[in-house]
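Left out: one protein chain. Kept in place: all the others.
The block that comes next holds subunit A.
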Amino acid sequence: MARAVSPRRRMFTTIAAWSVALIIFFPVLWMILTSFKTEASAVASPPELFSADWTVENYVEVWSRSDYPRFFWNSVVISLGSTLLGLAIAIPAAWAMAFVPGRRTKDLLMWMLSTKMMPAVAVMIPLYLLFLRLGLIDTRIGLVLALMLMNLPIIVWMLYTYFKEIPGEILEAARMDGASLPKEILYVLTPIALPGIASTLLLNVILAWNEAFWTIVLTTTKAAPLSAFIASFSAPQGLFYAKLSAASTLAIAPILILGWFSQKQLVRGLTFGAVK
């Protein structure tokens, strides 16, 4: 039964929710506002939220000084590529863990997840040397592989959670109906788990898009994505906050728009199975 909520309590909850949302969004808002300021007003003390001299000069300069479309395209290829490759590996893995669990399946999942807790810097040297030997430094395929490996535990874990919600009898029925394992996954499991797969895809595209450690360490110019594009605006003479903000706004804009339009799917996917 739904619990009655008093108007006062509802108002308090609304104010609290908006406050939290504003606190989280404030740095992004600050960045966007700064990107339209002059360098002088960007570093003014005391800081000013709104500037008197609005300008789009920073965007013009950032655009003319660098090859934004190339960085953008690299980001698209790397984030989508790593996610799709990750899904291709994770779907059969999650299938096996969800429907043919062994005695150590839970331990295996925990171990996979624990690798995410390892500081990336701990494997930086071995991975860098390995990539150097394999000729993968500053290549898109190298970054696709690296980011896929970084996000694979999360993809497997998320898919495992979704697959566990699917009754095993449906897959057994497919087996009785003559479906081979690839057909069972293609025709039955994947379409049923599509909402879960879609939200996994979205979340991992966002994670890969925002990744800044490996993308900077493993690239120089050719395969550099938008995270490296932002970093390239930190000059030896110091930081130019307004230009840096313009570059950052340009870098996050595509993923922000994607996130905005897919937020329903993301929330649905992330809470899938939480409430029956």
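As a working rule, a residue touches a chain if its C-beta (ideal position, glycine included) is under 8 Å from a C-beta of that chain, and two chains touch if they have at least 3 such contacts; residues count from 1.
The rule is short, and it goes like this: contacts and distances are computed from a predicted model.
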| item | value |
| --- | --- |
| Which of "Heme exporter protein C", "Mono/diheme cytochrome c family protein", "ATP-binding cassette domain-containing protein" or "Oxidoreductase" matches, in UniProt, the chain that is not displayed | "ATP-binding cassette domain-containing protein" |
| Of A:A4, A:A52 or A:M176, the one touching the omitted chain in the full complex | A:M176 |
| Candidate in contact with the missing chain, chosen from A:V76, A:I192, A:A231 or A:L266 | A:I192 |
| Contact set of subunit A toward the excluded chain (per top definition) | 167, 169-170, 172-179, 183, 187-188, 191-192, 194 |
